[in-house]
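Removed: one protein chain of the complex. Kept in place: all other protein chains.
For subunit A:
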Amino acid sequence: MTATAEGPAAAKEVGAPRKRSEDARLVTGRTRWTDNITPAGTLHVAFLRSPHAHARITRVDTSPAREHPGVVTVLSGSDIADEQGALPCAWVVTEDMKHPDHPPMAVAEVRYVGEPVACVVARDRYAAIDALEEIDVDYEPLPAVTDMEDALAEGADLVHTGLGTNKSYTWVFENGDLDAALRDAPVVLERRYVQQRLIPSAMEPRAVLCVPEGEEFTLYSSTQIPHILRLMLATVTGIPEHRLRVVAPDVGGGFGSKLQVYGEEVIALLLARRLGRPVKWTESRSEGNMTVHHGRDQIQRLTLAAERDGRIRGLKVDLLADMGAYLMLVTPGIPLLGAFMFNGIYKMDAYSFTCSGVFTTKTPTDAYRGAGRPEATYAIERLMDELAAELDLDPIEVRRRNWIGHEEFPYETVAGLTYDSGDYESATEKALGLFDYDALRAEQAARRERRDPVQLGIGVSTFTEMCGIAPSRVLGSLSYGAGGWEHAAVRVLPSGKVEVVTGTSPHGQGHETAWAQITADRLGVPFEDVKVLHGDTAVSPKGMDTYGSRSLAVGGIALSSACDKVVDKARRVAAHLLEAAETDLDFDGGRFSVRGVPEEGRTIQEIASAAFTAHDLPDGLEPSLDSDATFDPENFSFPHGTHLCAAEVDTETGMVRIHRYVAVDDVGKVVNPLIVEGQVHGGLAQGIAQALYEEAVYDAEGNLTTTTMADYLVPSAADLPHFITGRTETPATSNPLGVKGVGEAGTIASTPAVVNAIVDALRPYGVHDVAMPCTPERVWRALRSGSGTGGSGAPPGGTAPGAGGGLGSEGGTR
């Protein structure tokens, strides 16, 4: 960053709670969701999906369906086997990783319920869906593989027979002498936690529209990753990259689920090529729950060794991570993003992490908000509360004895990361104040004393996470298939208005507003004069898209650098016009002036006009201020914070109600506090939902029983509390804006805070764990059993009575 010292003196936009410019079209319905776009002649696609978790396809008869009125064509997987290629996995985590072929439409075998088997193309969606019923498929059922631990046993039924095993890989990280740490340790905690399977549930179902234009194709998709998708579609289909344009129009949320290359996207492209007409597919929620990739799904075996005073000696982590039936774009790498986070904010000398990826006959897993870090944070923050209970210490105090002091940064952790900055003390102090911790502890004691049927528990989560994905070199060292840079371009139009082109691809995050704020400050132009363009590879040719809380910490820096280059170019023109040396010019509030002669000056708009006419430019200077920049971070960024949850638990019904929730987050410098608070709220909702409500449940035959929003419990307004939020601000030192990223923090922090609160309420009853989601039934059972595994000891695959297997289904989480 060159302009910090002499750039605009007063930041007017950055830091201001600017209302979003995105909203005008969204609140009036003037939206451009993919499903809203229907060019003349568009044909509609419907997919026939496997009703079996695992089966051989012995015959597909599409001929009756072809006769259905309005049907243009019907194709099975074998009809396009030669041209459909295989869906990509860009993260080969070990050299010997087992990586099965993944056809976009199944050809010979289906391996999860919902896998596409055939498709109908018709003149409207009703005709396409009608004709599905007339496709005749013969299946020869094969054994479902639904339990990870069983799947690894000797002689287990195999998901992919040809692989000879259900294990995809085992990945290991070790640092320090863990054996020494465990040997004679005064305190050793061994725990087994289950991260249940979740369904991301973006409100906009997936949709894809492919429009052929001669030999070229424009593919509109509800995706987070137009740039990556374009490259991957070219790779899969052999259509040259420069003949493909991918557009992510308005996209209604993603949370990782649209960081994917889906079979339906490939098929839509192939159909448009075959038929020469626009082809559209829009998913129903019920098929989406079966086929959008799922998240989490880990079994965690944890061993923590500590001194009698609570100081941690070492941590051993042994994970099983459910891959589902296939490896999708970054499936195998997701649990490994947690490898660097199980140590949390704490100091320890020894750490061992082992993760095995396991195939099952379920929907593939992949990134879901937090992606590996929520799982890790849950484990360590649950363990810290367990350690406090074991030692009869306050959970805040046991953390204080272990966390990295604010004076110790930069700090190299036992997991090999360098945390650049942080202040856990300040965030915790602020949270304790907002929460009124002591008063709630007194209230808890009073309820215990009087044996109140509604007990109160207090849960703590002092978290950090790694985001701003990512330094390309680090990704390379992890064998990831791409880099982690981001690109931005700034165009100054003749009228002085500004167009910003970003490689990030927002789908609800508010980049159009925040990027305009950054630009307005750097160039000294009005906020309203900046337009942000994104999400179309023809407009924004270069980018790595939006996920992993990376857009501001990587893309925002690229934008800031591009703005600085514009100012540098403008300075040369200004010096010429003002007949002064460049070094004698001040730039402030969008105006260059000669130092000491403030009345002599040119605005950036005047310079843009001069560059446009090019009548009077210095010799050899290009007539343009336009600039671009690509930024590759040197380190991740590390947001942190302290979340406190007080939960009321009705010991008679098992019902949990969040009584108070305080989130103090340190996301570094803030561009727009309104947007940051919104991101925290939404993140909290999803993290709390994992703790209390959501679970993708499969039965023993591998059928997903939570295919609808009646069964998979996305919380409503009535299910969530009012949040109390606060911030501390410790700037990141790894980027010139001092920003860290906020997209995932709330989700990562909140799940353990809630479960810790529930367990805290129930400790007097002998309960030391409740399996997630902590439904009334599970809490009630934990109370009755006293041992408190609350459902995780249920028979495999059984579904207890309840709403469709979702609400409190005892056997879901194993």
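Methods note: a residue touches a chain if its C-beta (ideal position, glycine included) is under 8 Å from a C-beta of that chain, and two chains touch if they have at least 3 such contacts; residues count from 1.
Everything that follows uses one rule, which is that contacts and distances are computed from a predicted model.
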item: Record-based protein name (UniProt) of the chain missing from this complex, from "Phenylalanine--tRNA ligase beta subunit", "ABC transporter permease", "ATP-grasp-modified RiPP" or "2Fe-2S iron-sulfur cluster binding domain-containing protein"; value: "2Fe-2S iron-sulfur cluster binding domain-containing protein"
item: Full-complex contact with the absent chain, from A:Gly253, A:Pro541, A:Gly589 or A:Pro731; value: A:Gly253
item: Given A:Lys12, A:His406 or A:His681, the one touching the chain that is not displayed; value: A:His681
item: Option from A:Lys12, A:Arg285, A:Lys347 or A:Arg448 whose C-beta touches the chain left out; value: A:Arg285
item: Absent chain, residues of subunit A that touch it; value: 19-20, 22-24, 26-31, 33, 35-36, 124-126, 201-205, 250-253, 255, 282, 284-286, 507-510, 674-675, 677-679, 681-686, 708-710, 714, 716-718, 720, 722-723
